[in-house]
Structure formats: structure tokens, C-alpha cells
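What follows is a set of notes on a single structure, which appears directly below.
What you see is the complex with one protein chain gone and the rest in place.
Presenting chain A:
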Amino acid sequence: MAHAALPGICIAFLLYGQKSLLVFLIGAACSGYIATVCIQFIVKHTRIKEDAAIGIVLSVFFGLGIVLLTWINQHEGGNQSGINDFLFGKAASLTGSDVNVLTVTAVTMIITILVFFKEFKIITFDRAFAQGIGVPVSLLNGVLMFLIVSVVVIGLQAVGVVLMSALLITPALAARYWTEKLEWMTLLAGVFGALSGLAGAYMSLITYVPTGPLVIIFATALFLFSFLFAPKRGLCSKIIRRHVERKKLRVKQLMYERGEQL
């Protein structure tokens, strides 16, 4: 998704001539939509499976985006416009109005998710059933897609196009290890994302390394920690549990053997 958005953003920049989140949003949505259509077309008319089709289309779009980005940098004085930061992200390049946009979007998202949580849950879990009981599935799905595209476009400046998808997915993956409830998972994912963002931005400030990679490193560290040490689902607790079970089994076996001897 983030990869597919890049050419759209570049074209939007070329047409509009300056950096504007709204214009970028439109560009990103357009090229994201075209990418989706391409993927569906490939799946429907060839023997290529969906995952492969996604891989092909996204890499082509991303390649196209990089070409455009390079061209912009060489011809349009892109360095001054800050579009270069879209590749790896630079939180410091955010202006005051960008921050306002970010805030408004974040609040809108949280409210939308709170209001339609039940509906988003059912359309993600079982779309057919949701449709059957009269939930407006395509409308809500559209809203969900719109939210995702907005997040991608807005996040692009901070973490960059390369790592945006990682930022979307990693905190959620980490959160999954701690809970079996979607409500908690959503909240935790948000907290993990915020923590990584905060830590990454701060580190970027003092080390002069681009923000994006640092944020993702923190997010990945959180994920690894969850993967290893989360209670119940974590790897360590699984190993310990297996060990305990094995011991119990050995004791039982021993008791049976003794019993037979007696």
C-alpha cells in the first residue's frame, strides 16, 4: 500500500508544484487504487496467485516511484521542497501546519474507530456474515481503506515510504502476543506505535540518522521482545510450558512403571 502510493505522490507533486498533504493524499489514493485494480486484474485473468500479483505490482509501482523521485530531485529543486524526505522520513521536516493535520487526523481516526469498532471487527472477521445481517460492508470497507490511505500518506513524511508498511504492521503484530481481545490489541498497538515513534524521533534528533529506520528499529525491538517474552503466546513461556509438561509426563511414566513392579 505504501509502496503503491509513492508514484501517486510524486505525480501529485509534479502537477501541483509544492508540498501539500491534501494533494499528496489524493495522489496516493489514486495510485493505490490503480495498484489494487492491477492486482485484481492479474489475479482474474492469469494463473498468477494473489500474493505473487501483489509482489509484482507493488515492486513495479515502487520502482516507478523511485524513478519519479530521482527525477524530481534532479530537475525541480526537490531537495528544497523536502520531497526527498519521503523516502526515509524526517520528522524534523514537519512544519507546524503538518503537525496540525497530523493531530486532526489522529483524533478523527480514534473517534471513527471508537464509533464503528463493532462493525470494523465483524467485517474483518467474517465479511459474508456481516453482509448477511445488513451491515453496510462496502461502505465501511471504504471508510477503513480511506483511513489506511490517510495514515500512510501522513506517516510518509515521518518514517518514509520504504518503512511505512512496517510501521503499520509491526506494532499490531507485537500487540497480538499480549492479548486475545481485539479491543486490547488495538489499544496496545497504538501505544507500541506511539512509543516507537517517540523513541525513534528522539534518537534521530541526537544522532542525525533518518527518523524512519530508527522508528522501525524500535518497533521491531518491541516486536522481538513480545515474541520472546509475552506470557502465554511468547516463545519463552511456550518452551517453559513444554518443559513442565514433559516433566509431569516423566513423573507419571515413572509412577506407572513402579506400579507395575509392585
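Some observations on this one:
As a convention for this text, a contact is a pair of C-beta atoms (placed from the backbone, for glycine too) under 8 Å apart; a residue touches a chain by one contact, two chains touch by 3 or more; residues count from 1.
We adopt the following convention: contacts and distances are computed from a predicted model.
Per UniProt, the protein behind the absent chain is "ABC transporter ATP-binding protein"; the candidates were "ABC transporter ATP-binding protein", "4-alpha-glucanotransferase", "Acyl-CoA dehydrogenase" or "SDR family oxidoreductase". Residue in contact with the omitted chain (choice from A:G134, A:P231 or A:G259): A:G134. In the complete complex, the hidden chain is touched by one of A:S59, A:S97 or A:T124, namely A:T124. Contact with the undisplayed chain is limited, among A:V115, A:A194 or A:L228, to A:V115.
Within the complete assembly, A:T179 is the residue of A:T36, A:S93 or A:T179 that touches the hidden chain. Mapped onto chain A, contacts with the missing chain fall at residues 115-116, 118-119, 121-122, 124-126, 128-136, 176, 179-182, 185.
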